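In this view, the complex is presented without one of its protein chains, the others remaining in place.
The block that comes next holds chain A.
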Amino acid sequence: MRGSLWQLGQSITRRLAHGDKKAVARRCFASEAELKKTVFHDFHVAHGGKMVPFAGWSMPIQYKDSIMDSTINCRQNGSLFDVSHMCGLSLKGKDAVPFLEKLVIADVAGLAPGTGTLTVFTNEKGGAIDDSVITKVTDDHIYLVVNAGCRDKDLAHIEEHMKAFKAKGGDVSWHIHDERSLLALQGPLAAPVLQHLTKEDLSKLFFGEFRVLDINGSQCFLTRTGYTGEDGFEISVPSEHGLDLAKAILEKSEGKVRLTGLGARDSLRLEAGLCLYGNDMEQHITPIEAGLTWAIGKRRRAEGGFLGADVILKQLEEGPKIRRVGFFSSGPPPRSHSEIQDEGGNNIGEITSGGFSPCLQKNIAMGYVKSGLHKAGTKVKIIIRGKPNEGVLTKMPFVPTKYYKPS
């Protein structure tokens, strides 16, 4: 038998590194001793965390709970994730908004202060460089978080464009929040537990909204968001207070909120129909193809003004050639790169993410098929180890989302 969770970590790392030649070389040669550690590393190990290499970091893929149990517990009670490997940064200056609008598809100017959204950084061909959650703190301050595996190229990309922008007189600067750590508290108990640790009324903070506030005695950046489909928060905490906060959250939940690793996080985001950059989204995939048309603000569809706008606006007008869709299937769980065929045996696409859904107790997957063949209910064959397996297209999310929104 070959393969283990350790190799899974390697596999994800390689996928994330794909398309970034320098990163590939560096990561392939990184020994485990050279992996970066979050401030929670020893805490993870002490709690039975199985640490694996992930995007250059030593991260917990699982704790004592199985991945199956962790996934289900997140949706029933709650999960606490260390996502400090992701990169948080702030853009500041009078022109921070117009600067960022050159790089992402979101209507940043249209965001109210204290609100955020999922967006995509695009390249000149309209392909996705990374997806990111951006938040407008004030009209001259944007806080954003980018994926760990994309950090180096994202920062290089932003820096390059910032130099050009400033050379033309633009007022923008940045700060990378490496002095902070990031926790994701997700699930139905997230809000009641966190409420114990802050005086601010969290029932008035809705999905996508942001606050700077005191939590458990330290100044945190709080966003009501996550990548699980559940109600919950991402909490940026000064690193020196991170451990105290993690312990306080676990203590307040009396054992119901569980430490949860990247393995369950991947199951949760897949069940929620969310893209994993490096699998479901890459440099050659546009936001339109990825099903993120909703993330292009109305004004931006009219005006463009972001990298690759010509390609994207054309796809908006004519429709894309391929589309991301969901699948149910029988037999072995589909994995990335499984071929998709129509019932006549013709290739119509490829799986980009798949696995067994702990909540649904059946196989789920997402991938890209040719436009015109993307209707829910369409029957397909998914080829795994050379054998066809029955599949059917479905809308996503697979598990309904529970974002906290005004009723």
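One rule holds for everything that comes next: a contact is a pair of C-beta atoms (placed from the backbone, for glycine too) under 8 Å apart; a residue touches a chain by one contact, two chains touch by 3 or more; residues count from 1.
Note that in this section contacts and distances are computed from a predicted model.
Considering only "Transcription factor PRE2", "Glycine cleavage system H protein", "Cyclin-T1-3" or "GPI transamidase component PIG-T", the record for the omitted chain gives "Glycine cleavage system H protein", by its UniProt protein name.
Between the chain not shown and the residues A:Lys168, A:Lys199, A:Lys298 or A:Arg385, the one that touches is A:Arg385. Checked against the hidden chain, the listed residues A:Arg335, A:Lys370 or A:Lys402 yield one contact partner: A:Arg335.
Considering the whole complex, the residue from A:Ser84, A:Ser267 or A:Thr378 that touches the absent chain is A:Ser267.
Although one chain is not displayed, chain A still touches it through residues 1-8, 32, 48, 61-62, 64, 66-68, 71, 263, 266-267, 331-333, 335, 355-356, 358, 385.
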